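See structure below.
Only one protein chain is missing from this complex, and each of the others stays in its spot.
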Amino acid sequence: MHVSRREVLRDGAAAGFGMSASMLLGRQAKAADDIAVGSILDATGPINIYGLPMIDATKFAVDAINQSGGVLGRKLRLIEADCQSNNQVYAQNALKLILDDKVSVLMGGITSASREAVRPVVDKYSAAYFYNEQYEGGVCDKLVFCTGVTPAQQLGVLVPWAAKQHGKKFYTLAADYNYGHISADWVKVYLKAAGGELSGEEFIPLDVVNFDSVIQRLQSAKPDVIMSLLVGGNHIAFYRQFAAAGLKEKMAIVSATFGLGNEQVVLKPQEAEGIVVIYPYFQELDNAVNKDWVAAWRKRFGANYTYVTDSACTVWNGWHLWAMAVNKANSLDRDKVIAALETGLTFDSPEGTIRLDPKSHHVVHSVHLAKVNNKNGFSIMESFANVEPSDTMKVCDLTANPNEHKQYTPKF
Amino acid sequence: MEYLVVTLIGVIFAIASLVLLALGLAIIYGMMGVINLAQGEFIMLGAYTVVLSSAHGLDLWVGMALAPVVVGLVGLLVERCIVRFLYGRLLDTMLATWGLSLCLIAAVTLILGPSTEGVATPFGHVAIGGYVVSTYNLFVIAATGFLVALTWGLFNRTRFGLIARGAMQNADMVAVLGIHPPTIYMITFALGSALAGLAGAIMAPLTGVVPSLGLAFVAKVFITVTVGGAAIFSGTLGAGTLLGAIESAVSFVSTPIYGQVAMLGSALVVLRFAPQGISGLWRRSD
Partner (left out) sequence: MAPVRLSVLEPLLWAAGAVALAVVPFALSTFQVVQITVFLIFCLLAVSLDLSWGLAGLLSFGQAAFFGLGGYAYAILCANDETPGVALAAGTVAGGVAAGLLGYIAFYGRLSTMFLAVTTLVVTLILLQVLGSTADPSYHVGAAVLGGYNGMTNIPPLLHEPTPFFWTAGGLLFLVIVSGRLLMAAPFGRILAAIRENERRVELLGYDVRGHKLAIFALSGAIAGLAGALFASWGGFINPEVFSLAQSAQVVIWVLVGGRGSLYGAAIGALLVQAMTQYLGYIGTAYTTLVLGALLVSFVLMMPNGLLPTFLRGLSSIGIRQR
């Protein structure tokens, strides 16, 4: 194939122009004394079901902090990166934000795998890092603050409630990855304490959409309660196929994961109605802080916003806790900020009052039991305040052991 | 006894859904040697067609009839703009369709958002002894059988099918006889896409319809088609039966994890002993 001289020059010029133009576009206007802060989340790729509301919440939180005067009288300049649901891109973006943009705090990560790809970078270059998402618990790292809800906070309340409400025979369906396994182990612990029995436990790979065999085994086992720890778009198929088999009236479903990925929106009301879940935050929470918060959210992002998720509130909490700590420490120095974060800060979150536990770097949440209603949302049933992340608190004491940088997995 | 019947229905359902999803790619690959890595996204688009038409008040079945038309048109567009230039270049079509798959997922997410209300499973359920089976599963089995028979009839009993098979075996000869092979390829690609769309539409009431729906299927479908080999119908049916049966049987006996590993393992074993795929066992390779 003969390539003409003209073609090569034209193509080369186009490529070169395109590259340099796009490099210039990336630059944001820097004000003289603003504070760079970083956020790494997934706007694209399969994880963006969780990521997109979290990205919105990040912008919402940073703008709110700036509107109320910023931090130390200075505005925050948010630098965001999209990690495309790819762990290695997480590591690279963490590096860029920490080393190149020199952010004062890094927030982000959605899956535990992404957090574990970011933590080595954070540890090596000693940056403060907030992981604002529900996860399996156990991270014990001086530089890391995990503001999401952990299994003890959900299952410690949900399991005894379900055993009392529906019956003592449980069957666990868990997504086959770390969170699913660890949560399933906690289910066994709390079930035993509640005097129940586990008639079956299954781990389902994340890309399974055919639940025939599972549903058949459920019909053989006839549990009172199905404890669902299923995660992701593909696992939504279970709820659909379960309802199609007419089993919704026969077995109750409770879950610590349903709703994180807007399952209640994707399923039709008659398929999901009645499923009981437990989270720190629901869009429907009826307190003054939340009412204003949701109204402001809708004003900013549209009245038809799909659903303000628990992860979004967790992100909001994380940013505000950090901002409070910086103001309290009256400094951006990392060690001083971490010390301020370890003073037992409390914050009036849309979920209720929360407290950052100094020793474990995790948050004491208010959790609420709710069930799926017929309007693609939730109806709150009962609220519990001051539920501690006892799973992590039992093993992690960072004020006594400040040099820890690991994740504990519970041994039962 | 009834446990066995229900298990058997489950296994046949697994086979049927695999064949249904793989049929479109089998035609595209078998007829034109194109590996369309965006096939999963065509399936996803078919599912979304049903979801969106339902959201606008149209009956479920209208949506299902619309899906192959919509996705067939998308396939036509893709063929004209991209695939047409890449015939004979297997790896380049893989690369281009991989890029296309990224674009399609991103486009759907940007336009529709990541969470859209889906469609519930119709038809209710039927009791078999102490067990209940969703009636829709039986519908899927019947629909797959019907579609396979229809497509087989199209390719083996109509004039179009004759020309298409001729173009597959010897494009130059067909051209000499006065028929333009690129047109045949275009129609065949559109047909394969339409089938994928229909498969997605049929699967839509069974699962959560999200933009990344296709990713759960693409590896399985790709493996089924290559294990099946060049013979479109006998190969795909053979591979679908073998792999689908093994995956679901092992899932029923133990857990879905082992089912998946068993399916992948048996694909390896088949390829070891039948490098041209299953169809190589009963057909000369050319």
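First chain written, first letter: the chains are A and B, and each begins at residue 1.
Heads up, the rule we're going with is that contacts are C-beta pairs under 8 Å (C-beta built on N, C-alpha and C of every residue); 3 or more make two chains touch, one makes a residue touch a chain.
Note that the coordinates shown come from a computational prediction; the quantities given were computed from them, not determined experimentally.
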Only one of B:6, B:23, B:50 or B:100 touches the unshown chain, namely B:100
Across A:34, A:63, A:123 or A:397, the one contacting the chain not displayed is A:123
In the whole complex, of A:99, A:193, A:296 or A:381, the residue touching the missing chain would be A:99
Given A:84, A:287 or A:373, the residue that touches the chain left out of view is A:84
Note that chain B touches the absent chain at residues 37, 82, 85-86, 89-92, 94-96, 98-107, 109-110, 218-219, 222-223, 226-227, 257, 260-261, 264-265, 267-268, 271-272, 275-277
It is residues of chain A that touch the chain not shown, namely 1-5, 7-9, 11-12, 22-23, 25-26, 43-45, 48, 52, 79-84, 86-89, 91-93, 95-96, 99-100, 111-113, 116-117, 119-121, 123-124, 176-178, 180-182, 203, 205-206, 405-407, 409, 411
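To be clear about the criterion, only the chains that are shown with their structure count from here on.
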In the complex, chain B touches chain A at residues 3, 6-7, 10, 13-14, 17, 106, 109, 113-121, 124-125, 130-134, 136-137, 203, 205-210, 212-213, 215-216, 248, 251-252, 255-257, 259-260
Chain A contacts chain B in the complex at 44-46, 48-49, 52, 176, 202-205, 207-210, 212-214, 216, 219-220, 233-237, 240-241, 243-247, 261-263, 265-268, 270-271, 306-307, 376
